[in-house]
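Inspection log for the structure reproduced underneath, given as structure tokens.
Removed: one protein chain of the complex. Kept in place: all other protein chains.
Here is chain A:
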């Protein structure tokens, strides 16, 4: 049987090319790997190698021919023992059309389906779960956020011996911010692993360990340093489940303080909320109080997906009540209404929740009733709770500590505009950091970061109460 040699596509975009030169003539014997021709594409001149072996029976396209379509026959080989001179040139229409997937008859219909299948509104995952009931009479223990996080890790490590903690200074030093205090004593150096200063490396190592059956909790001393590791967080942890058709889950938690600390300058003060919340394949959690910190970190460790857990250095030391319950686990993806109100909705996460609550108190003195929503989770984002609230209050202020451009508040404003447009009595307002790297000088830093007053001002503005 004779073999047709087709004009090859030599780049992802090539549709036709020039057959610049034949290196073979009729009657030659070719072996796989021999260079048979040179072809000019739009980008370069490429050599074409034979894939099959045989005797060249016919050259169908003359040297120098331009615009030779990809997949059209350019030569014919006679196979083992076949008489090359007896081989017929094919009829002109022999383009290998039916080989190309796009030309399958049934495909058109499928493409239509595809257009229909695309949802018009962003389909945020909407968890039905709600916080567990705290039975009456439950003992409430005043706990710092720092200790609540530690308790969450310790409880999960007791429960599951594949859970381990790794990071810089997590073991012998007891944690750069003392979040892992006591873990080394209880669990030993194999499960509380001090790493070298090597964020890219240990983030990748953690992801590999998660692929191979462990549940790593990777601490970044701050999320600023995770920029060195962000390739593994996104390309390796977040995308691999999808790229593997669902085979390669990655149960890992990346945690550590995020955002501004105090007078530490621009490189140690970045809020990454919107960066990570932009990425499908991740869950992103940013709790405010100690009870949420504990319940959500336990949930994050049990979650079969990669979770970015954003803490805040400036609230590590704050104390809140934590219910003394055997297994305090909260659902990821559910916002919490921290204060009910009727005139304006304020959304916030992490440390900004505290500011929003203070702002609500001040607003109450003016007779403005603010509803404060603690987002808790940025991905999935609980848009139901936000939209329901706006339908009631008709106004919204989105507060966040990071920069505003392309930020969390921008996203919430877009969602509210799309889903509750007719309910809005004022354009959504945003409160965020000034659009500059965070300065060191005390006065400038204060001017740059959003505070209680900014929220109050924005709320008054949307209520037209200046």
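As a working rule, contacts are C-beta pairs under 8 Å (C-beta built on N, C-alpha and C of every residue); 3 or more make two chains touch, one makes a residue touch a chain; residues count from 1.
The rule is simple: contacts and distances are computed from a predicted model.
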{"item": "Absent chain [UniProt protein name; select from \"Pyruvate dehydrogenase E1 component subunit alpha\", \"ABC transporter permease\", \"ATP phosphoribosyltransferase\" or \"Cation acetate symporter\"]", "value": "\"Pyruvate dehydrogenase E1 component subunit alpha\""}
{"item": "Residue of A:187, A:211 or A:275 in touch with the missing chain, whole complex considered", "value": "A:211"}
{"item": "Interface residues of chain A (partner: the chain not displayed)", "value": "6-12, 14, 23-24, 28-35, 41, 43-47, 49, 51, 70-71, 96, 99-101, 107, 110, 113-114, 117-118, 123, 125, 164, 190, 195-196, 198, 200-214, 231-232, 235-236, 240-249, 280-281, 283, 303-305"}
